[in-house]
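Sending over a structure as structure tokens; questions will come in a sec.
Just one protein chain is left out here, and the rest sit where they should.
Right after this comes chain A.
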Amino acid sequence: MSVILPLPRLRLPAELLPAGADNTVFSTEPNDLVLLELKLAAENAFILYTGAQQIHPRNAATVQQCCALLQPLLGQEIVELLPSYASVLILFNPLQHSHLSLLPLLQQVLLQSSPAKQALSSGKLVELPVWYSAQSGADLLSVAKAKNLTPDEVIQLHSSQNYQVYAIGFAPGFAYLGELPAELAMPRLSSPRPKVPAGAVAIADRQTAVYPAASPGGWHLLGLCPIRMFNPQQQPAMPVAVGDQVRFIPVSEREFQLLGGAL
């Protein structure tokens, strides 16, 4: 599957331009639809917004495209690219560059995209086994009750679609996956649990995730995944990356244990 993106318009930080100057730059192609916006973030950073601030596959594709365009500058002009749902934080080395010196380059790179370069693969598909049960997922029954479903229907809904990896953050290896079916959408717990176990598969709003390590957490727990989401001793340290697809595969307690899981 690939996503064809419309060509971008780019809005530049007004602070860096002469007073009264129009700060929107168009690509030379006719059908601009995506409005990218560069804003100041810090003495060594811009933040690039990729259109309306919402969780949407089109935003994810635009973020991926922008990261791909900026990637060749990484290690040169840019020292860090931090993608999220609808933004990319761009850090540069302030010893070599200023906002003003980097702006023309970013403008050129972000507007250079040709239709061929915009065809993006949607990343790899990663299957993650999950032992769903009341024993391994403390909130499975309460979610089912709140949503007027049986626990099996909850499991069925959660495991019957692919999820997009929108962002990685909060803690090492924590991948934000979306979008959860609307039938399962639940607000976060009113007070977070002091301890969520490592491997916990959890939902909140229209998102789902696997906790990489034991931590406090306010999401609803449905089951346990035996695959380590962050292992510093392994290469790569994470089974997923931003842009990948994830699908949850229900397994039994026995299979969970055989795959290395422990309650």
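Here, a residue touches a chain if its C-beta (ideal position, glycine included) is under 8 Å from a C-beta of that chain, and two chains touch if they have at least 3 such contacts; residues count from 1.
Just so we're on the same page, contacts and distances are computed from a predicted model.
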item	value
Chain not displayed: protein name in its UniProt record ("Allophanate hydrolase domain-containing protein", "Raffinose/stachyose/melibiose transport system permease protein", "FAD/NAD(P)-binding oxidoreductase" or "Periplasmic nitrate reductase, electron transfer subunit")	"Allophanate hydrolase domain-containing protein"
Of A:Val34, A:Leu70, A:Leu110 or A:Ile168, the one touching the omitted chain in the full complex	A:Ile168
Residue in contact with the excluded chain [from A:Tyr85, A:Trp131 or A:Phe256]	A:Tyr85
Touch residues of chain A, complete complex, unshown partner	13, 15-16, 39-45, 47, 53-55, 74-75, 79-89, 91, 93-95, 98-100, 167-174, 176, 213, 230, 232, 237-238, 241-242
